[in-house]
Every structure is written in C-alpha cells, then in structure tokens.
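Only one protein chain is missing from this complex, and each of the others stays in its spot.
Here is subunit A:
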C-alpha cells in the first residue's frame, strides 16, 4: 500500500486554496478564481492519470477510458467507485457519485454567514467554487489519456454529485 496522510490534510489544504483564490487573490473576479482552481485540479489530474496508467495498455475507445476514471482512478482518490455512469453515446457522459466525499466533509465557513447576502446562496457559491477542483482533475486525467473535454458539476441532489463530461470532437 502506498503512503497515506490524514484526510484532514487534504481537506484543509483544499478549503484554504479555494478561500485564498476566492477571497484574497481574485476576490472581485470570481471567474478568474474559478479558472485558477480548475487549473490546479487539471495539473493534479494530469499527473495522477499518468502515474496510474503507466503499466496499462492504451485504452481503445472513450468508454474504456471513462470506465477507468469511474473505477480505478476514483478508487485511488476516494476509496470508492463512481456509483452510476450514463452516456448519450454522442460524447456526453454523466458520472454520479452518490456521496461525494469532498462535499460531505465540507464544513461551512463561518465568515461566509456574517455577510449581508443570503447565507444559503453564499454557501452554494463557495461549494460551486470548490467543485472546480475535481472538475479540473477529471479534465486533466482525460486530457492525459488523449481525450480533450469539458467537465462541469451538478449538485442538485446533494450529497450526490454528478460530473458531466463533454468530449470535444
């Protein structure tokens, strides 16, 4: 078994990374903060997928690569697989994790609730910022496998989280 650290390490690091980008570096330009957070995820996904596919034969089609993300890749990161995979067979894939770990452990930032804005929407905003990171990871991982795509997240049925992958043709 590989080396491990406490889960609090990654949770604290991600929370702080998102808050630094959203509240300090790009506090007035959330779209830039989002792009940076996604870029950090992209780098991580790219490197991890390189490592996890080193000793594998090449994937012959998109579905096979996506299945690798759902099973092996997801298990390395979250110790569970994606629960449900759907596709329209036209290059769109929906990967649903019924209990996405990074959301179930995310605690609300108390400073958020002191604002004048509706705390619900602020919390939702913070969560959507946070999700740019796993979206970046998936995009980076697939890009390393030669599959350019766009990835977005849908959290309309929390704690489930769906990642929508649109492969560019």
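Here is the rule we go by: a contact is a pair of C-beta atoms (placed from the backbone, for glycine too) under 8 Å apart; a residue touches a chain by one contact, two chains touch by 3 or more; residues count from 1.
As a convention for this text, contacts and distances are computed from a predicted model.
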| item | value |
| --- | --- |
| Omitted chain (choose from "p53 and DNA damage-regulated protein 1", "Trafficking protein particle complex subunit", "RuvB-like helicase" or "DNA-directed DNA polymerase") - UniProt protein name | "Trafficking protein particle complex subunit" |
| Chain not shown: contacting residue from A:43, A:84, A:98 or A:157 | A:43 |
| Selected from A:16, A:64 or A:154 as touching the chain missing from the view | A:16 |
| Where the missing chain touches subunit A, by residue | 2-10, 12-14, 16-17, 19-20, 24-25, 36, 39-41, 43-44, 47-48, 51, 76-77 |
